[in-house]
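What follows is one structure encoded as structure tokens, with my remarks underneath.
Only a single protein chain was left out; the remaining protein chains are all shown in position.
Our next item is subunit A:
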Amino acid sequence: MSSATVNGGEAGGGMDMDIEAAAVQAPTPAATNTVPFAQKPNFKPLKAHEISDGQTQFRKVPVPPHRYTPLKKAWMEIYTPIYEHMKIDIRMNLKARRVELKTRQDTPDVSNLQKCADFVHAFMLGFDVIDAVALLRLDELYAESFEIKDVKTLRGEHLSRAIGRLSGKGGKTKFAIENATKTRIVIADTKIHILGSFSNIKVARDSLCSLILGSPAGKVYSKLRAVTARMAERF
């Protein structure tokens, strides 16, 4: 505590002193010959909440209306890992329909806040809590989104058919891609979100794009089989 104040004071003072020094030194350069250089300051590593000058950092994740009820249902599953393990404050702003995250003082790492924000964002996209939690646990997972119109301009029935092709009967095509590439896919109307590691996202994206462009599911399956075999061989 005391040290903190000292530091703060020093910091403040340091800053003041720096400013002063700069101000002093600017007018009278010749007079500093006799004044010795200030010793190099030795700073201790900053804590998470000090990075932003002791100010807490916030993240605000808006909640889309269709995820409102699922959020309500899965709130505890979201809250527990964030608050307990990541040590981030989380709250739901009902009026603004937002989830707000805030760093605490004992937040170990700066990136925790971002991870939690990503986790909540993934949930808002449509992923399951169980799948989204992987974002908290693994570093190199990402969530990618793209639209069908980015791949090919489709209108009306073609669009509907493309969406049908993507998911397959009872979602079996989607699950096949998920299982083969170790990713999670969310098809929300014309938007597609993929959650997984970088290379896996790439493979899944390729399969989905080929489906959008019109190749039959069987073809996509054969490609997936090849991918699976390759991945199995690696180990």
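Simple rule for what comes next: a contact is a pair of C-beta atoms (placed from the backbone, for glycine too) under 8 Å apart; a residue touches a chain by one contact, two chains touch by 3 or more; residues count from 1.
Everything below uses one rule, namely that contacts and distances are computed from a predicted model.
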**Asked** UniProt name of the unshown chain, from "Large ribosomal subunit protein bL19m", "U3 small nucleolar ribonucleoprotein protein MPP10", "ATPK synthase" or "Sodium/hydrogen exchanger"?
**Response** "U3 small nucleolar ribonucleoprotein protein MPP10"
**Asked** Hey, which of A:P108, A:G171 or A:G214 is the one touching the hidden chain?
**Response** A:G171
**Asked** Which of these, A:V61, A:A162 or A:L195, touches the one chain of the complex that we don't see?
**Response** A:L195
**Prompt:** Looking at the whole complex, which of A:D89, A:D128, A:E144 or A:D206 touches the chain that is not displayed?
**Reply:** A:D128
**Message:** Which parts of subunit A face the unshown chain closely enough to count as touching?
**Reply:** 128, 130-131, 133-134, 137-138, 141, 168, 171-173, 175-176, 178-180, 182-184, 195-197, 221, 224-225, 228-229, 232, 235
